[in-house]
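Below you'll find the structure, written out as structure tokens, and then a few comments.
Incomplete set of chains, arranged as in the complex.
Letters A, B, C and D mark the chains as written, and numbering starts fresh at 1 in each.
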Amino acid sequence: MSEPSLAIRKFSDLANPTRFLALVATVWPWLAGLTLCLFAVGLYLSFTTVGDYQQGETVRIMYVHVPAAWLSMMCYTVMALSALGTLVWRHPLADVSAKAAAPIGACFTLVALITGSLWGKPMWGTWWVWDARLTSVFVLFLMYLGLIALNRAMDEPTRAAKVSAVLILVGFVNIPIIKFSVEWWNTLHQPASVIRMDGPTISGEFLRPLLVMAVAFTLLFFTLHILAMRNEILRRRIAVLRRHAARSAGGAA
Amino acid sequence: MRLVAEGLSAKRGEDLIFQDISFEIPRGEALVVKGPNGSGKSTLLRVLAGLLPAETGTAKLVAAAQPVERLGEACHYLGHRNAMKRELTVDENLVFWKAFFGDFSGGAGISVDEAVESVGLRGIVHLPFGYLSAGQQRRMAMAKLLVAWRPVWILDEPTAALDASAEAMFAGLVTTHLARGGIAIAATHQPLGLEGVRELRMTGFAGVGEAVW
Amino acid sequence: MSHLFYVTVSYIAAFSVSMGLVLWVWLDHRGRHRELERLEAAGVRRRSAREETR
Amino acid sequence: MIALLARDLKLSVRAGGGALIGVLFFMTVVAVIPFGVGPDLNLLSRIGPAILWIGALLASLLGLDRLFQAEREDGSLDLLLMQETPLVLTVFVKCVAHWVATGLPLVIASPLLGLFMNMDEVAIGATTLTLLAGTPAITFIGAAGAAIAVALPRGGLLVSILVLPLAIPVLIFGVSAVYAAIQDPAPFLPPFLILIAINLFFAVLGPVAAAAALRLSSD
């Protein structure tokens, strides 16, 4: 047999859940440690920088609100990519990745919603308004929960994965709506000031802690994601073993 | 203790399925109900269990260990469906039924583990019921009969979906039950492997109750 | 209410939700691990694992 | 009985259970309303309590159809019917389990949705309280509908149609108690007490009717 190229071998290595588990086992302590360090730095920075002259102390909410909001969208993007992986490449780990990401995404969205509301009360005088940005984020939250419910309602994971992949892809239209809602409709919410074509317009003083926190949140996401994927792999392994046991038990007895 | 049925008849929709059926089963004996498809075997068993009202006639348990108002209270009924939840494990299912049924006076059910052992499926009680094959599910439904004591067993095609070895196991269960002083009534197409049992042959189609219309 | 209140509450909320997530992952892992061990104790094993022990 | 309660609760959280789906439906329906009536915060807070109540009513009713249908499909219903335990008690316990699994989450989720509807603290508190007192009544009377529809192929909508008219008194007193709490002159207690009375009444009537319907529809 000819030796497959290194890239292909790497890919198929990852395709093998057992290898993936081994990889997770070595990687996750490092990732978790790095996440903790970054959070320490980020929290330190976010409590030592001065308050904004307009928004006062509440600007500190930004350092959790904005990363959580970004992550909520990124997580869905990860799920959409995994859904493509499921439908196009039939990659077994893609199913696992999409399913494991949903609860994490739901939690980040929840954090964005809670912190946003807590910021809105002092700034806008109300916990909630039904403007395009806020509403589309809430719809994202509902979609995460719907996907979780769909996954729980189906007892066969492979089929559940395929079907939710279709739904994930259809629901992806919401992400650009969230991102650009502030520009397409006039809303109460702040327009983008960091991730924009012409570079960030936010002052460096706020940018530094924000970016550190954003990286920390991203690492947190990846740590949790690979660990949740590991759990999901174990869950499937258990299901396979159980079916195996059920099939071999009693038949001969 | 005797099970006495007198002049039973029952309807499905407007059709009289059977008419004027009487029998008596003393303790320790079994009755096998036979007949072609659609002759009313299942209907008779459901009438005995109290799940369908009899058109005429009565069925009761005389001289039982505890006075019974409805015959059904003293019966286990094993129908076509297994009455187990696919989502719960076998263990959870059986523990629930054991607690819910309680024992009828005059006997005691065996523990869940022993019951599972008796039907030959030790080692898979921790699996969700839905994972089992059709034959295994049927066996677990039989284990349900063992965890709580009921003097009368009403069994509708108990050996459907079972292979030969399981049929022998089932015959053993019924024999033990009879030896403990129980009564069993079974409807079936296949031979059950029980010896010296009474037989009731249903002919079916007692006639349309068209007198009403 | 003071602005500080909103800031602390949001940090606490963010922290507790994240902790909930961590807790979920951890408990899930422990539960699955236990189940695998129970299956193994009952003699159910992966084929590869069986070959290794042989 | 404890065994039945425990089993039903377990079932509702296992795969395919309805606990999550009810709340999700509630949240989705309430979230859809502002798209209809528009993002006018004053209007929303004016109709907020009513919307929450109607959403909770629909969410509790739509999940109810499986209460006995699932038992019937796997044959458990036959065995429940045969026991010495009074059937009314069995139905009552199943209702309680169903309420804990689907009604209680609705009550818990309602303050959050109250915030979305721009309701003030008093209104939110009153709505939650009345929902806590009122949703059991919906479950109990819904059980009667579920028992009637147990043998029908498309139970879902039909149960709602049968039960909605009966549930209207609950809705009326629930909502009027909330508005009484918000608007000063009207006293909160009378409608609230009536609500509790309805609750007790349905806690008896519902299981009795359901038990009768179950006996009649067994075949």
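Please note the rule applied: contacts are C-beta pairs under 8 Å (C-beta built on N, C-alpha and C of every residue); 3 or more make two chains touch, one makes a residue touch a chain.
Just so you know, these numbers come straight off a predicted model, no measurement behind them.
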| item | value |
| --- | --- |
| Copy-number formula (whole complex, one representative of each chain type shown) | A x1, B x2, C x1, D x2 |
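As a convention for this text, only the chains that are shown with their structure count from here on.
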| item | value |
| --- | --- |
| Selected pair, greater C-beta contact count between B-C and A-B | A-B |
| Chain centre separation (chain A, chain B; CA means) in Å | 54 |
| Chain B-chain C separation of Cα centroids, rounded to whole Å | 45 |
| Gap in Å, rounded to a whole number, between the CA centres of chain C and chain A | 17 |
| Residues of chain D whose C-beta touches two or more other chains | 15-17 |
| Residues within chain B bordering two or more other chains | 123 |
| Each pair of chains that touches, named by its two labels | A-B, A-C, A-D, B-C, B-D |
| Partner chain B, residues of chain D touching it in the complex | 2-4, 6-7, 10-11, 14-17, 73-76, 78-79, 81-85, 218-219 |
| Touching residues on chain D, where the partner in the complex is chain A | 15-17, 20-21, 24, 27-28, 31, 34-35, 39, 41, 44, 115-116, 118 |
| Contact footprint of chain A on chain B as seen in their complex | 120-121, 123-124, 127-128, 130-133, 135-136, 139, 165 |
